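Just dropping this structure here.
Only one protein chain is missing; all other protein chains are in place.
== chain A ==
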Amino acid sequence: MDTFLQIVANGLMLGGLFAIVAVGLTLIFGIVKVINFAHGEFLMVGMYLTFLLSTGMDVHPYLTAAAVAPALFVLGALTQRLLIQPLMSARDEHVQIFATVGLSTALMNLALLVFGADIANTPAHGVRSQVMLGEVRILTGQLWVFGAAILLVIGLQLFMKKTRTGRAIRATAQNRAAARLMGINDKFIYILTFGLGAACVGLGSSLIAPLYPTSPTIGTYFVLIAFVCVVLGGLGSIPGAFFGALVIGLVDALSGFYIGSDLREAVVFTIFLLILILKPSGLFGTRMNLSHVSP
């Protein structure tokens, strides 16, 4: 029983980690309608920035989030403005997807050029120490990640529901032409949203860096899992991405222990395929197309 509880705890903590990557991905998809394949590389860039800032200035890696999240906001906003927006008139959304795949490869190789293939270890500053919750052992860093993921989801939901800008973002996603007729600058909304989605993963990268070694390919692993979480939760749903991430974290941990650690990803991606076949709208997705009202 203790082992089981420990594995469930590990799974939930892992889920929190996936969630903090998945939230930005689902935000960008839900609003801008672009699948950002470079999201994992945004995480990688954020982790390197955290590594550089925390070692260079000898500060706690969490504190670097104050610089890393804004930096990633700029990276995301520039991606939308310089890469996606010129392709939006192409009328073929596949072009935009390929563009983000290209950006992903470019960033990965840029990191390889700058940092080499060796891993970079961000100093832990105590976040790898364990705490006991009853019989269960958890890294303090994992608890911070989990708490941050919850706050991020709640914060984003409040922002989207209660602020004028948040409402404008939702309106643009639901009916772009009507949003323009309300005086909303749709291009600006897309730039802002892409920036916000990237800033979310920027925040995540400062929390993840002291737990995982940073390498140019670190993003690939996280982003694939994050896609599964996003699809499970329902594309574009922020709470969906969070709960999807918890489920995938649990599945990952439980299957790793009871089925075999080599087969964890096989189980996760089998579930991914099953969702796509059986319930493509996911757990929280209402419908795929939000752009019309019935007459």
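Descriptive notes on the structure:
Criterion: a contact is a pair of C-beta atoms (placed from the backbone, for glycine too) under 8 Å apart; a residue touches a chain by one contact, two chains touch by 3 or more; residues count from 1.
Throughout what follows, contacts and distances are computed from a predicted model.
Not every chain of the complex appears here, and the one that does not is recorded in UniProt as "ATP/GTP-binding site motif A (P-loop):ABC transporter:AAA ATPase", selected from "ATP/GTP-binding site motif A (P-loop):ABC transporter:AAA ATPase", "ATP synthase epsilon chain", "RNA polymerase sigma-70 factor (ECF subfamily)" or "Stage V sporulation protein AE". Of the options A:Ile184, A:Ala198, A:Leu211 or A:Ile271, the residue whose C-beta touches the omitted chain is A:Ile184. Per the touch definition above, the residue from A:Thr140, A:Gln174 or A:Ser281 contacting the chain not shown is A:Gln174. Take chain A: the residues that touch the chain left off the picture are 164, 167-168, 170-171, 174-175, 177-186, 286, 290, 292-295.
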